[in-house]
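A short worksheet on the structure shown next.
Excluded from the complex is one protein chain; the other protein chains are retained at their positions.
Order as written gives the chain letters A, B and C; numbering starts at 1 within each chain.
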Amino acid sequence: MGPNLLANYGEAVSAILFCIGFTNLLLQTNLIKKIIGLNIMDSAIYLFLAEKGYIAGRVAPIVVNGVTSTEAYINPIPSGLVLTGIVVSVSVTALMLSLTIRLYTRYHTLDLDEISTQLKKEGR
Amino acid sequence: MTAFQIILMGLLIICAVSVSFSKNLLNAILIYMSFSLVMSMLWICLESPDLAITEAAVGAGITSVLFFVTLKKIRAIESTEPEKKEEPKDE
Amino acid sequence: MSKKRPAAEYQKTFAFHFFRWLSGVKDPYLDEVEMHPQKEFQMDPEAVLRHEKEHDAILDKVYDPQRNMEMKLFRKLYHATSIIFCLFLIALLLVTISWLPATGTIDRPANNEVAKRYIEKGLEETGAVNIVAGMILDYRAFDTLGESHVLFTATITVLILLRLNKTEKDEAEISDRRFEPKNDAILQLVATFLVPIIIIFGIYIILNGHLGPGGGFSGGAVIGAGLVLYLNAFGFKKTERFFTEKTYKWVCFFSLSFYCLAKSYSFYTGANQLHSVIPKGTPGAILSSGLILPLNIAVGLVVACTIYAFYAMFRKGGF
Partner (left out) sequence: MNFICNFPFFSILLSLFSGTVCSMLPAKAAKVVNRVVIITVGILSAILLLYLLSTGEPFVYWMGHFPAPWGNEIRAGVLEAGMALFFCIIMYLSMAGGAHKLYGEVVESKHNLYYILVNLLLCSLLALVYTNDMFTAYVFVEINTISACGLIMIRQVGRTIEAAVRYMIMSLLGSGLLLFGLCIMYDLTGHLLMSNIKESVSLLVANGEYQIPLIVSVALMCVGLCIKSALFPFHAWLPDAYGYSTVSSAAILSSLVSKGYIFLLIKIIYRVIGFDIFNSTRIIDVLFVFGLMGMIFGSISAIRENDIRRMIAFSSVAQIGYIYMGFGMGTQAGMVASIFHILSHAATKSLLFIAAIGLTDVSNGSRKFIDLTGAAYRNKWAGAAFMAGSLSMVGVPLFSGFISKLLFSQAAVQVEGKMLASLIVLGISTVLNAIYFMKTVIRIYTPVKESSYSGITFREMKGYAVVLVCFIVLNVILGVSSQPVVNMIEQGLAMFA
């Protein structure tokens, strides 16, 4: 263990959340819960990034009263990356949900294992 | 402020775990919604208002609405009560 | 051009033989070369039938979850490995994090000259008061261009999956109607008040993107939410008066083309060190910061329409 685990508690939480999401994505049989797991996983990464940009005692990177010294603001780069990332995760969620609807209308179940069993039974 | 952050993070973990174990899909989605709201509060604490506004509009608003429509579409919601009244939250 | 060759001469050429062989008229080796004919394939219909029957029986056995121990075992193994893998991943990440530089401190590698220039020169170079907006729409605009096309790609895939043709659509509409709140007075009254507020708030977020928190994406999402609420309160009949598939297509097309072309111009002038003619304006004014405001508006339009389109697609497979 390194020296900074307690100082990095936010990152530790994000790692735990990431793994919860990951486990959900791997183990849940219900597709909707899988998708929620995916969203949790993505949010965890964004939390990690946002923690990385944070500097204690500084404010958000919006210029106030024309002060443009580095000492005043936090690092703006992670925020920008997270903004991009959120869009990606929304798009992916919409795609996955529409796939779910399609699958449900065809197989009338949300259980991926059951679907693959049905598939193997019916088709060679 | 640190204590507040720690409480929020604890809430995040509780939400994530309870999503995994909730039996009812509607509950899972509602919990996910609160997860997003907590996350956006946390981002305010981390001095990233841009992210907070986006997460509130997207995570708690749009994503949840899409989840609800999906649930409705697959007839998991039996009653005709629409859950979409939560939307104005993204203000 | 060459003159037409007599048929007799043509029949001697290689091309003639080749095409005759290709079209299956004549095998050039037949009767010319002595050869053992290849053994023909004999299909024994009974054997095939028997084989298929056995195959079916095996499949029934194999995919019957009650009886198949192997599959159960495989699932258990899969669960066990997944859990072990996740625990391992948690441990690995925690160890990694314990070695990372401490959060909240200043002397970290991430706080280097890159962030410094964004903060110190951002206002001057991009004209945006909100440094994050300046960063994603000017310094690192290529990422953002990609990002808006991720959304576009996702819309296309959703269209592929859920868009229905005419007859299917009518059926879907009937089944959808069962769930649509008809004449819900409370919802309609609330929506009458809320929808304009939400939409105005969204427009404010978009227009204010370069001055404060917000920007095209979040504002567009808020407007989209407003439209969805309107749709829920008043039904598809009302929204179709101002929002059809055509509207969606044109808005998306114009916004994305504008985005692409504007950014191409700025990339091209930047890379070739040409002077860009776009004025930066006074920082802090609403009409300032060069391309950022128009780009925010374009993104906001695309996002609002896309969200509405997602919702409508999910509901009944069309607008």
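The rule is short, and it goes like this: contacts are C-beta pairs under 8 Å (C-beta built on N, C-alpha and C of every residue); 3 or more make two chains touch, one makes a residue touch a chain.
What you see is a predicted model, and the numbers here were worked out from it, not measured in a lab.
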Where does the absent chain touch, in terms of which shown chains it meets?
A, C
Residue among C:90, C:154 or C:312 that touches the chain left out of view
C:154
Touching residues (missing chain, whole complex) on subunit A
2, 18, 21-22, 25-26, 31, 34, 38, 41-42, 45, 48-49, 52, 77-78, 81, 84-85, 88, 91-92, 95-96, 99-100, 102-103, 106-107, 112, 115-116, 119, 123-124
Where does subunit C touch the missing chain, residue by residue?
19, 22-24, 38-41, 43, 48, 92-93, 95-96, 99-101, 108-115, 117-118, 125, 138-143, 145-147, 149-150, 152-154, 156-157, 159-161, 163, 165, 249-250, 252-253, 256-257, 260-261, 264, 266-273, 276
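In this section, only the chains that are shown with their structure count from here on.
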CA centroid of subunit A to CA centroid of subunit B, Å
13
Please compute the C-alpha centroid of subunit B, do the same for subunit C, then give the distance between them in whole Å.
23
Cα centre of subunit A to Cα centre of subunit C, whole Å, reads 17
Multi-chain contacts only, two chains or more: what residues does subunit C have there?
130, 132, 212-213, 215, 217, 310, 314
Multi-chain contacts in subunit B, i.e. residues touching at least two other chains, fall at 49-50, 54, 58, 62, 66, 69-70, 73
In the complex, the residues of subunit C that touch subunit A are 55, 59-60, 62-63, 65, 75, 79, 82-83, 85-87, 89-90, 93-106, 110-111, 114-116, 118-124, 129-132, 135-136, 140, 143-144, 147-148, 150-151, 153-155, 157-158, 161-162, 212-213, 215, 217, 283, 310, 313-314
Residue ranges of subunit C touching subunit B (in the complex, touch as defined)
130, 132-133, 178-179, 181, 187, 190, 194, 197-198, 201, 205, 212-215, 217-218, 221-222, 224-225, 228-229, 232, 307, 310-311, 314-315
Touching subunit C in the complex: which residues of subunit B?
49-50, 52-54, 57-58, 61-62, 65-66, 69-70, 72-73, 80, 82, 84-85, 87-88, 90-91
